[in-house]
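Starting off with a structure, shown below.
Complex shown without one protein chain; remaining protein chains in place.
By written order: A, B and C. Residues from 1 in each chain.
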Amino acid sequence: MNESIHNVDTGRLIVQGADRPGIVASVSGVLTRYGANIVSLDQSSSDPSGGRFFQRTVFHLPGLAARLPALQDALEVELGEELGLDFRLVEASRHKRAALFVSKMDHCLLDLLWRQRRGELPMTVRMVVSNHPELAGEVRQFGIPFFHVPVEKGNKAAAEKEQLNLVKGNVDLVVLARYMQILSGDFLDEVGVPVINIHHSFLPAFMGAGPYQRAKERGVKLVGATAHYVTEELDEGPIIEQDVIRVSHGESVRELQRKGADVERLVLSRAVAWHCEDRVIRDGNTTVVF
Amino acid sequence: MNESIHNVDTGRLIVQGADRPGIVASVSGVLTRYGANIVSLDQSSSDPSGGRFFQRTVFHLPGLAARLPALQDALEVELGEELGLDFRLVEASRHKRAALFVSKMDHCLLDLLWRQRRGELPMTVRMVVSNHPELAGEVRQFGIPFFHVPVEKGNKAAAEKEQLNLVKGNVDLVVLARYMQILSGDFLDEVGVPVINIHHSFLPAFMGAGPYQRAKERGVKLVGATAHYVTEELDEGPIIEQDVIRVSHGESVRELQRKGADVERLVLSRAVAWHCEDRVIRDGNTTVVF
Amino acid sequence: MNESIHNVDTGRLIVQGADRPGIVASVSGVLTRYGANIVSLDQSSSDPSGGRFFQRTVFHLPGLAARLPALQDALEVELGEELGLDFRLVEASRHKRAALFVSKMDHCLLDLLWRQRRGELPMTVRMVVSNHPELAGEVRQFGIPFFHVPVEKGNKAAAEKEQLNLVKGNVDLVVLARYMQILSGDFLDEVGVPVINIHHSFLPAFMGAGPYQRAKERGVKLVGATAHYVTEELDEGPIIEQDVIRVSHGESVRELQRKGADVERLVLSRAVAWHCEDRVIRDGNTTVVF
Partner (left out) sequence: MNESIHNVDTGRLIVQGADRPGIVASVSGVLTRYGANIVSLDQSSSDPSGGRFFQRTVFHLPGLAARLPALQDALEVELGEELGLDFRLVEASRHKRAALFVSKMDHCLLDLLWRQRRGELPMTVRMVVSNHPELAGEVRQFGIPFFHVPVEKGNKAAAEKEQLNLVKGNVDLVVLARYMQILSGDFLDEVGVPVINIHHSFLPAFMGAGPYQRAKERGVKLVGATAHYVTEELDEGPIIEQDVIRVSHGESVRELQRKGADVERLVLSRAVAWHCEDRVIRDGNTTVVF
């Protein structure tokens, strides 16, 4: 799942739009004419007649960096103008730049930082932003800047402005790694990059606050976590990944939280890796994950 | 998990009530004085101080059937009167008698009937009741009576009366194996035995009708099923068991239903087995499953 | 995962061979020229330079049955002669014809028969062959011929000859649904169609007989099952699917067998479905599963 790292001549082409016959042939035709060898190709249609079309292609092209503009131009003509499709052309060796937002709980944050250091994630963490100061030392040991932006009653708009100053233009992605504040619609409009959140329940069960407490009261036998793109509708954004873990009657809310934390960090890390590898395509309020 | 079958001298004692020091000692003291050897014992307290106490004990006692009444009397004094506890004393060789309610989908029904025929479930299916005639032939091949009780607009009360006539006194358990009618509070009051339902979602997500359709629209990455005791509050009864299965963007609602059906039959069969082995203790709106 | 049923104009094209640039473009070019719309396409290479290439394409082509021969000819030229690739072109509406071999245990057999009856498997069961008579009645209730071919010491060659007479030319697939005899290399050579087996362990752990007994003795915490193509090397054939289930110290060998049976039937059914949907490509002693 990690074909990007260490390969400077690997590219990715993501295509989506209204389905019609011949798209795959057009895409692969262009790539072949430009000397690219397709390494893997995943394609899906929501409906064979009149549905939406999604394709992710990974290809190898010697001298990719130099030849990218010409390929981009050709695709704009053949896919954009002629077929009316949206596409993105990406160099796999260019890692996504990310800001991680966190409050006090460190399990998701540390898992991302540690995977990045091990080279498991095609992502460069540019900064960590927190509404609390506690994790500063931990973050800086990884050699990453830590910014403390307190959010208190009444100063939320100002705090978001400060956050926007930090991240705008500097990152391609914001990851909420257990950031316990709700971001406003204005922030989401302004920030201009995808925002991924980890919610500590198996959405749509236990939307909102206190999901483990409510799971305990409801007597569920599994607790879960959901990574999703953030939208203005709280806990309603497109789901990227989910997983669950078994719990039993003998476990307290605190033990559910601990078990849940293991699921949260794994689900968030998977979602971030897939996003950074351009595997996730948004389709309305759902996602296609190749 | 199936210690009951083939062992005529095996008993089970289920105890629950307000926790206090010394209950385990009292229970095991009585059993030991009566010559029982404890085969397995599971015990749990909701809170060490002032919580609720739950215990399931499996014991071996030569000549159990003859000695049961005396043991029952002793327990009534020592557990009931002196400690204020509720208890149930059960011969493991006495299978629960069950009525299975079903509509048209056969996967949960067949799974229960197969398992019963193979001797996997300590349950005797006394009858199958359906609001549709389609599964009559299938059921009767297992040598089990099939009763067709149509439920139409306006005759629900009459239909429930007929159902009550069939099951009351004849069964210890009603299992709704994809029975697509809502049972009234009156029915539940009257029937006097536990009713287990399989709901085709991971409750509390997608309560109500059409859960797979809604799961598809919400873009979830796992679909699940929930077996629970039926209460007047629809889809709110105590959960016995849950499980999930992974789905992907490429699967239609129909494919979700198929995958979900595999989970439904497994979850329901487990829940029924555990109930019939007296492993499930209701605790308000939750359960303890030993 | 079941795109084949009910769609008479759906075709599948499976391609494999030495990887080289331009294969995807060639394949999709031919399909597009012949008017096919690609519904889904999965492609994989074992290594971007000098590896093996695998592709499964599902396409929609109005009037498929009539146009198949011309498409086959074109592919033979463009893929076979020019690119040196192997390919198979399949009408999705033509179900695989299967023979199920079974001994006494019915759980895998019934699961396949029942899924076939529900329309979940693009497979037509032509016959059930057993070395024991016990399951005849059960099989015939599904309207399927049952042939009893006893296998005793000394008559194995004769029995295999009889089995070959039954299946050769009549089926596209043999499924060993807990058939407890080892098939000879001669049988496998002669039969000329794939043979799928379900092994009652997580291969390569516990190869050979008595896996649950040995799993119990080894104290494993999960038991599993493996569906694989049968080769002359016992339990060494290419693996199609595997799964596991959690077990605990308190469970007897018999209980392990019961839990394992739930995994066996699920794993075998999945493997058979994937095979019948042409999702499984053999690659030496491994498989690619799209």
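Heads up, the rule we're going with is that a residue touches a chain if its C-beta (ideal position, glycine included) is under 8 Å from a C-beta of that chain, and two chains touch if they have at least 3 such contacts.
Keep in mind that this is a model prediction, so the values were computed, not measured.
A.B. asks: Using the touch definition from the top, which of A:Leu110, A:Met180, A:Val193 or A:Val253 touches the missing chain?
C.D. replies: A:Leu110
A.B. asks: Using the definition of touch stated at the top, determine which of A:Asn7, A:Ser40, A:Thr124 or A:Thr231 touches the missing chain.
C.D. replies: Among A:Asn7, A:Ser40, A:Thr124 or A:Thr231, only A:Ser40 touches the chain that is not shown.
A.B. asks: Please give every residue of chain B in contact with the chain that is not shown.
C.D. replies: The list for chain B reads 10, 19-25, 28-29, 31-32, 35-45, 48-49, 55, 60.
A.B. asks: What chain A residues would touch the chain not displayed?
C.D. replies: Residues 1-2, 40, 106-107, 110, 114, 118, 120, 141, 250-251, 254-255, 258, 262, 266 of chain A touch the chain absent from view.
A.B. asks: In terms of residues, what is the contact footprint of the unshown chain on chain C?
C.D. replies: Within chain C, the residues that touch the unshown chain are 44, 202-206, 217-222, 224, 238-239, 241-244, 248-250, 283, 285-289.
Going forward, only the chains that are shown with their structure count from here on.
A.B. asks: Does the chain A and chain B pair touch with the same residues on each side or with different residues, judged by whether over half of the numbers are shared?
C.D. replies: same
A.B. asks: Which chain, with its centre taken as the mean C-alpha position, is closest to the global C-alpha centre?
C.D. replies: Minimum centroid-to-centroid distance belongs to C.
A.B. asks: Could you give the separation in Å between the centres of chain A and chain B, each centre being the mean of its C-alpha atoms?
C.D. replies: Here chain A and chain B have centroids separated by 42 Å.
A.B. asks: In chain B, which residues are in touch with two or more of the other chains?
C.D. replies: Correct list: 250.
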